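Before I ask anything, let me first share the structure, which is written out below as C-alpha cells.
Note that one protein chain is taken out, while the other chains of the complex remain in position.
Naming follows writing order (A and B), and every chain is counted from residue 1.
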Amino acid sequence: MSVLQRQKKKKSILPGFGLSLGFTMFYASILVLFPLSMIFLNTASMGWSEFIKTVTDPRVVASYKLSFGAAFAAGIINVIFGTIIAWVLVRYHFPGKRFIDGLVDLPFALPTAVAGIALTTLYVPKGWLGQLFTFKIAFTPIGIIIALTFIGLPFVVRMVQPVLQNFNAEIEEASASLGARRMQTFRKVIFPELVPAVLTGFSLSFARALGEYGSVVFIAGNMPMKTEITPLIIMTKLEQYDYAGATAIASVMLVVSFFLLLLINIIQWWTNRKFVHS
Amino acid sequence: MSIHIKHVSKNFGDFKALDSINIDIQTGELVALLGPSGSGKTSLLRIIAGLEHLDQGAILFDGKEITHVNPKERNVGFVFQHYALFRHMTVFDNIAYGLKVRPKKTRPSKTDINKKVTELLQLVKLEPLANRYPSQLSGGQRQRVALARALAVEPKVLLLDEPFGALDAKVRKDLRRWLRKLHNDFHITSIFVTHDQEEALDVADRIVVMNNGKIEQIGSPEEVYDHPNSPFVYDFLGNVNLFKGRIHKGKLKQGSFEMDVPEFSGRNEEAAVGYVRPHDIHLEKIKTSADAVSATVSHIHVIGPIVQIELKREDAEEFLEAELSKEHYKVLSLQVGEQVYVKPKQLKVFIPEDYSI
Partner (left out) sequence: MAGHVPMQRAKTTVKLNHSSLKEPKVVQWLLTFIALAFLALFLVLPLITIFMTAFQKGLETYLTAITNPDALAAIKLTLIVVLITVPLNAVFGVVAAWLITKFDFKGKNILITLIDLPFAVSPVIAGLVFILLFGAQGLFGEWLFNHDIKIVFAIPGIILATLFVTLPFVAKELIPLMQAQGSAEEEASLTLGASGFKTFFLVTLPNIKWGLLYGIILCNARAIGEFGAVSVVSGHIRGMTNTMPLHIEILYNEYQFAAAFAVASLMSILAIFTLIIKNIIEWKSKHI
C-alpha cells in the first residue's frame, strides 16, 4: 500500500457519469448531429458553382429578403408591444390579469397550422379584419408580418417579465429621491436593465420567425418573387424532387441559424457577466 | 475511529489547494480545521468524506486505507455548511433517510427506525417539529436536523463544514456549547471546519491551523494561542500589535522601544517583528521602567465588558491597540489625548525572512 501513489482519475463522486454521457451523446448524435451534418455533406457534393447558382437565383434571393425583412419587422413590433405588455402585466392590476397573463403563451401552445388558417380567415378581403382595410393584408408581406408577430409574441414578453418582477424597487426609489422625473427614471434606470432581456427576446423571435412555416404558408399566398418565404422554396423544391436545390438553400438557412444561436448565447453570456461582475 | 491523513495533496489545475497534508487524529478527538478562505480546509474535509478526489496521498480509517472507497461506504456523517436538508421531506423523513435507504438486508424495521428517529429528535430538542418541512424552520433548527440526520446512521466519524457559519451570534454560541456537550456524551471522532478562531478555541480538543493549503501549526487551543510558531498563526488566532524593528545585540529595537530577546542572541542586524496581544499591553500613567514607550490615547471604545484603547506612539508614526477590562479602565480613568506609558508584558518575536516563501 504505497502512500504516495498516483490515484486513478475518476470523473466525479456523483454516480452515473459514464451511463448518462453514453446515452446523451448517442441520442443527440443520431437525432441531431448526424442528420444535420447530412445537409452539409450533401451540399459539399454539389459543386461550388452549382451551389452558388442555386442560392443566388433571383427567386431565392427575393425569398431571403422577404423572410429576413418580415422577421425583422415582426421582431420590432414584438419588442415594442411585448415590452408594454410585460410592463402592464407586472406593474398594473386589472380584472382578468391572470387570465391574460396565461393567454400570452397561446402562440407556444397552438399548432402553427391552426394559427395559420385562423389568421388567414381573419385577414382575407372578406374576413372580419380584412374588410376593414382598403388594401389587401392576406397574401401580401403585411400578412406575413402579422403571422410572424403572432409566433414571436411570447418571446419578448416572457423574457422581460422576470426582469421586471425581480427588479429592485429601491433603485427606482433612489432615482426618484434624487429628483428624477418618471420618464427620466424609466429611460436611465429601468430601461437599461431591460435591454439584455429585450435583445434576447428579439433574437429569439427573429430566429423563430426566419424558419417559420406552418403559420405563414396559408396567409402568404406564396407568389414567387413576391410572397414566397425561404422555407416554402425548400418545400417546393422537395416536391419537385430537387433534393440538391433544397439542400443548398437549407444549408444557407442553417448557417444563418447557427449564427443567430451564437448571437443569442453571446448576449446571454454578456448579461451574466454584467451581473456577476457588479 | 482514528484517522490518518498522509501526504494528501490536491490541485485544481495550477492551483495547489492542499500541499502534502499530514494529520493524525485519535479516536474520539474533536479537531478543528481553522484557516481563512482558500486555505484548503473545506477541500480536506470533503476529501476525508469521499466527496472529492485527492491527487496524491492516502486517507486511513483505523489503519485501513479508504482512499478509493466511495462516500456511500465510508460511514461518515457529514454536516453541510448550508445544511443540505432534503427540501421535499419532513424533518422526520430527513433524519430517517439514512436508515431507510439501507439495502434490505441491513435495513432496520419500521418500528426500529421510528424509535431511533424519535430518540434523535429528543436529543436535538425538535420533537414538536417532526412533521415540518425545512423551509419552515429557522437556521439553528435546520442545523440541528442536519446533525441528527448525520448521527442517525451511527457514523464512526462526524465531519462538519462551517456548521455555524450562517447563524446569528447568540444561536452560534448555544450550538457550540451543545456540540461540545454532544461530543462529550458520544465521543465520536469529529472534525469541523471553521474560519472563526473563537469557535475553534472554544470547542476543539486540537486545532489544525491551515493557510494556503499547508498546515501552519497543530496543537491544543492553549498551545496555538499562547505559543504560536509563526506570524500567521499569531495574527490569525487573535488581534495583534506589531513592533517592527531590528535585532541588535540581543535586543529588539524600534525607535525608543527596546526589549530583550535572548532566543535570537545569535542573530544580529536582522529585521524582526515583535507581536503582542492587546490584552498583554500594560498601560501606566507614570514611566516606571526604561523600556516603556510613550504614547497618547487617541480613541477609547467601550464594547460591552471590554475597553479598547487606541494609542499613538510618540516615537514612531504607529498605532497600538490595548485591551482592558472595564474595571481596570475605570481605575486608570483615561482620557483621550492623555499621555501614557506602554509596556508589552509578553512579546513574541519573529524574523520575517524565516517565514517568507
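Convention: a residue touches a chain if its C-beta (ideal position, glycine included) is under 8 Å from a C-beta of that chain, and two chains touch if they have at least 3 such contacts.
What you see is a predicted model; the values in this text were computed from it and never measured.
A.B. asks: With the missing chain put back, one of A:75, A:141, A:196 or A:231 would touch it. Which one?
C.D. replies: Counting the whole complex, the residue in contact with the absent chain is A:231.
A.B. asks: Using the touch rule from the top, list residues of chain B that touch the missing partner.
C.D. replies: Within chain B, the residues that touch the unshown chain are 49-51, 70-78, 80, 82, 84-88, 97-98, 101-102, 135, 149-150, 152-153.
A.B. asks: Would you write out the residues of chain A that touch the absent chain, in ascending order?
C.D. replies: Here the touching residues of chain A are 11-17, 20-21, 23-25, 27-28, 31-36, 38-39, 42, 81, 84-85, 87-92, 94, 98, 100, 102-115, 117-119, 121-122, 128-129, 146, 149-150, 153-155, 158-159, 161-162, 164-167, 169, 172-173, 176, 181-182, 185, 203-204, 207-208, 210-214, 218, 230-232, 234-235, 238, 243, 246-247, 250, 253-254, 257-258, 260-261, 264-265, 268.
Following the convention adopted for this analysis, only the chains that are shown with their structure count from here on.
A.B. asks: Between chain A and chain B, what is the separation of their C-alpha centroids in Å?
C.D. replies: 54
A.B. asks: Give the list of chain A residues in touch with chain B in this complex.
C.D. replies: For chain A paired with chain B, touching residues are 1, 3-7, 9-10, 13.
A.B. asks: Using the touch definition up top, name the residues of chain B that touch chain A in the complex.
C.D. replies: 6-7, 50-58, 65, 67-68, 70-71
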